[in-house]
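All protein chains but one are shown in place.
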Amino acid sequence: MVRVLFIFLFLFISCDKNDNSSSQRVEKTYSEEDIVNGGNLIIGTTGEPDGLNPLTAHTKNAKDAISLIYRRLADLNEDLTTFSPQLAKSWEFSKDSLSILFNLRTDVKWHDGEVFNSEDVVFTFNLHKNDLLGWEGYSFKENIQSAVARNDSTVIFYFSEKSPTLLMDAVEGYIIPEHLLSKIPVEEMESSTYSRNPIGTGPFRLSEWKSQQSLTLSKFSGYYEEGKPRLDAIVIQIIPDNINLYRQVLGGDIDFMENVPPGDFNKLSKQWNEGNSNIKPYNFLGRGYEFIGWNLIDPENYSQVMEAAGDNDPNLEELLKPHKLFGSWKVRAALTMAIDRNTIIDVVTNGLAIPMHGPIPLIMWAYDPNANSIWEYDVEGAKEFLGDAGWKDTDGDGILDKDGTIFSFEMVTNAGNEERKQALTIIQQQLLEVGIEMTPRVFEPALLFGRMLPSRNLDAALLGWSVGLKMELTPLFHSSSIFIPFNFVSYRSQEFDDLENAAKRETRQAIAQKHWNGIAKLLSWELPYSWLYYKTETTVIHSRFKGVKVDKRGAFINMEEWWIPFEERSDHDMLAEN
Amino acid sequence: MLAYSIRRLITALLTLFLGVSLTFFVIRLAPGDPTDRFLTPSMSPKVKAAITEKLGLNEPLPIQYMTWVKNVIIDFDFGDSFANGRKASTVIMDALPYTLLLSTLSLLFGLLLGTVSGVYSALRVGTPVDRAITSILMFFYSVPSFWLGLILLGIFSIELNWLPGSQITSIFHERLSFFGKIGDYAAHLILPVLTLGLTTAPVYGRFVRSSMVEVLNSDFIVSARARGLSERKIVFNYGLRNALLPLISILGTSFPALFSGAVIVEVIYSLPGMGRVMVDAALGRDYPIIMAASAVAFVAVIIGNFLADIGYAVADPRVRLGDSS
Amino acid sequence: MNAFKNLISQLWKSPSGRIGLILVALFSLLALGAPLLSPYDPIKQNLLLKSSPPSISHLFGTDLFGRDILSRLLYGARVSMGIGLGSAFLAVFLGSAVGLSAGFLRGGIDTFLMRIVDLLLGFPKFFILLLVVGLGSPSIWLTATVLGALSWMEIARVVRGEVVLIREMNYVKAATALGLSPMNIAMRYVLPNVSGSIIVSATLLVGTMILVEASLSYLGFGVQPPDASWGTIMNQGRIDPLGTWWISASAGSAIFLSLIGFNLLGDSLRDVLDPRTENSQS
Partner (left out) sequence: MDNKELILRIKELSISYRSSGSSFWGSKEEIVAVNDVSLTVRRGKTFAIVGESGSGKTSIAMSILGFVKPVSGTVEFNGMNLFSLEADKRRKTMRLIQPVFQDANSALNPRMTVETSLADSIDTPDQLQKREQTNSLLRSVGLSSDHMGKYPHQLSGGQKQRLCIARALAPEPELLILDEPVSAQDLSIQAQILSLLLEIKKAKNITYLLISHDLNVVRILADRVAVMRSGILVEEASCEKFFSDPTHPYSQELLENSGIK
């Protein structure tokens, strides 16, 4: 269940890591000559991919598998700003910074034996730009006017305007085979059988897919990098129940698992450090963070105004009234001080998260911890602020009131996310200590995201965003997004708009950083959100795998380089290849 | 008989049609929008509109309904899953065999266990053995299947590690011999079948016991005893036959219950059957899957009832006589 | 009241009736007396005591937030039994109304109503429940209403079957000959004589409803916080089934024991009220 709901946590597409695997155990080191090929990796996952067509797949499970089957033109490096060649050997910017020329590899084959060439790149780009398809990385391509093949091994991308992210925009998205997909109408792309029979240029090819059970990815012998992949096969075993899955990791049936429950992860780390386990834990900054969004406008007024004026009325924004409770900055600041992030982290994630104070995700280059205004846990301060805002407990019932109304509201979250439910429960208690009555409410994701957020019909919501690789806050806070569900708090500020516009166009990183710091300071002071914590990943991998690289981009970044020494091979490595 | 069967068939089809149509409207009128799952913060409204159009969700509801009915009747096409674009019928056909396997095995196990304990108990009415069996049946009748499932899973899979606790095959399934494969399936099915079978058995056990007690007290058994027939013959030829007859009719109606029992058991043991498909589809507002799954569920129920009627007719000589007249 | 006493004493005669009565009475008292009996506030957190196993101060242990499981179960009894009773009541009301109308009025109305019953009986109920209860934020009321609205058909069948028999009884004919109104006859001559079957079905249904609600909540579809039913509490124990075994053990036992109670009581009531042994009626 948790897995399905995960789909609903819309997240930006991004990557990152922080190489602080919690390992203190000394491991044997290997040199290039020790490396031998062969063996298998069994990945355990709670969800089945929703298809392996990079154009139409949405779930993390699908994207992970796709990253093994397909290649891009170039791949993002750990710094999240530079790129390494993949299908493109090299690239050059034009002098006017409005086009990039890619030199493609000529030795790349598709899994079906066809040769990869520039037609595939142009074909892929045209589909990315196709509205009808609704590819989720569409926004990356908005600044690109066209992609033109000069010859079989050269493609030029033309841009509308200058931007610091030209290369990132151009290389986003996996290249798909023109010879297989050109005949499929766009509308039928998602339902096409191709989604279950993907052909890519990556190190692994799909060899078997048993619905709801497992996927087998076999070594692609025609892969362009010499000697890779080193493993014979990767089996993705689907076990919908997280606890069951974890038990199988302990039992040795599964080699690799993400999202290990924090309590279990800590136990496992301890065992690993003591040398009592061959399951190696990796703890690194992930891609998700949790926050409370305060509705800044009055929900009732909003629906009346929308009904009366329609969303095309140019004066709409002026008609909106501030929220009775959270329209007040003092109240938001008090609420932020009333919440003890560390306790929440302790209980909900067993300490495996980092307190968060501002809008910039911790893995992004633009993150500067000193830029945020920090509101530490301070019950007295919270009470004082609330008093300043006129909220006093005049009738002695323990709940604050003002002009005859008591300080009471509902905080909503989506069903299916245990952590959020738990966090809500704790926050309820913490708010009660300062005299605020908060009722937690859990709604089906479809209802919450489909109806409540768009209609602003809520007081406050505890949600999480997933982080994309581009520095981007427009959907969440820009005034141009005020009527889309992502800016469900209806934040609008000229200052923010100016800063973000400038930051996104600035090609000099140092200056861009200044703008982003300004944004961090502004938002963490104005508090449309109370940011709670940034989650760390809890991934475990069997220690017989060598050459493993796990960083803020995730644990799937170099699986083609993983290998297993002969002496450590297990049952899994004897699996017949099929 | 033919006329009757045709009449039954028409009623069944009508039931199916009405039921599925009702489900269609209930689901569509429910809050929630399947396109939300495609939302990403950077998606433009234009793209969302395109998706809505692609999924046919922009049409008025009656039109959507007509289209759906047309596609199902003419092409037997239930549409493509919103979640992964696969044909809904394919998704169902992938999952259905496992649910059928689980339900059938559990039914047989529960039936066997229920009949044996019911008959045994009936032959010893009022004795401590009878009371013990009745109590045990009441125990399993009242124990929630998910709790029993958790307990069995905890003991036999997690603590003792004797049996697998998830999936239908092991990772090494492919390299097993033919019999090895069967054994592998069996090992994975033991706990689920035990869970579902044990909670179903009391339904039959209690029923068999009371009807057997009634039959054993009836005049023809008494007179058979008086004629000095062997107890064995009395129990099996006279008693059991008459006592089991009514069981057939409740078998048919217990099909829906078995189906919903399978949903929970499949979720607990992570089996790749209809249970997971249904739960996921319900959560994700995956209309085509929901509709196809409910059609299957309706068909299962209707077939169950139909088989019960036929079985009843075949088993009851009076019914057969009536037929030939 | 005399009849009631009589009934109780008859139930008390058999061991199963006694156990059923005791369990049902016990759980009802626990639910009613939750505020008095709970050693702690069921929502009061004590994070210092989070996930602690059973002890003298917390007999059934605590949950992730250090809340007392015993107190939560006592309050959960209100929700679980409330939903069980409420939905069974609704189902009995609807089922009796439909069964009585069909059996009493016969003819086209009977055929029509029973066709509907057949149709609804064919519904894959649990699946529909998943879909419908999953729609909104399922409150106690919504859950009880949906459960009740989907469970009345069997009662309608039972009631109709009985009514058809009773309708042919001479006292009904005599009443008709006396010129009593059909409504009067239905309510005073027919209904009281099917009440035995209705009470039996209703008692058994309460157990079934508690179980169905628990199953839904266990799957995460049932009532949502701040309300907590036994199923919800059990679902909470699912996060770490071995580490916090006491949560699912105690919640599971509560569900199980209440089911035993209602099932035994229902069975015993059937024995006592069996309409076929007419003279045993009070």
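Going in written order, the chains are labelled A, B and C, and every chain counts its residues from 1.
As a convention for this text, a contact is a pair of C-beta atoms (placed from the backbone, for glycine too) under 8 Å apart; a residue touches a chain by one contact, two chains touch by 3 or more.
As the structure is a computational prediction, the values presented were derived from the model and not from experiment.
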{"item": "Chain not shown: contacting residue from C:Leu36, C:Ile56 or C:Ala177", "value": "C:Ala177"}
{"item": "Where the missing chain touches chain C, by residue", "value": "169-171, 173-180, 188-189, 192-193, 195, 278-279, 281"}
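Please note the rule applied: only the chains that are shown with their structure count from here on.
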{"item": "For chain B and chain C, chains touching each", "value": "A"}
{"item": "Farthest chain (mean CA position) relative to chain A", "value": "C"}
{"item": "Chain-chain pair with the highest tally of contacting C-beta pairs", "value": "A-B"}
{"item": "Inter-centroid spacing, chain C versus chain B (mean Cα positions, whole Å)", "value": "23"}
{"item": "Computed distance of Cα centres, chain C from chain A, in Å", "value": "45"}
{"item": "Computed distance of Cα centres, chain B from chain A, in Å", "value": "40"}
{"item": "Sites on chain A at which at least two other chains make contact", "value": "1, 416, 444, 447"}
{"item": "Residues of chain B touching at least two other chains", "value": "31-32, 158, 267, 279, 283"}
{"item": "Touch list for chain C against partner chain A, complex", "value": "43-45, 47, 50, 64-65, 134-137, 219-220, 224-226, 238-241, 243"}
{"item": "Interfacial residue positions of chain C with respect to chain B in the complex", "value": "16, 118-119, 121-128, 130-132, 134-136, 207, 211, 214-215, 218-219, 221, 234, 238, 241-242, 245, 248, 252, 255-256, 259-260, 263-264, 267"}
{"item": "Residues of chain A touching chain C in the complex", "value": "1, 243, 261, 263-264, 343, 346-347, 415-416, 418, 421-422, 424-426, 428-429, 439-444, 447"}
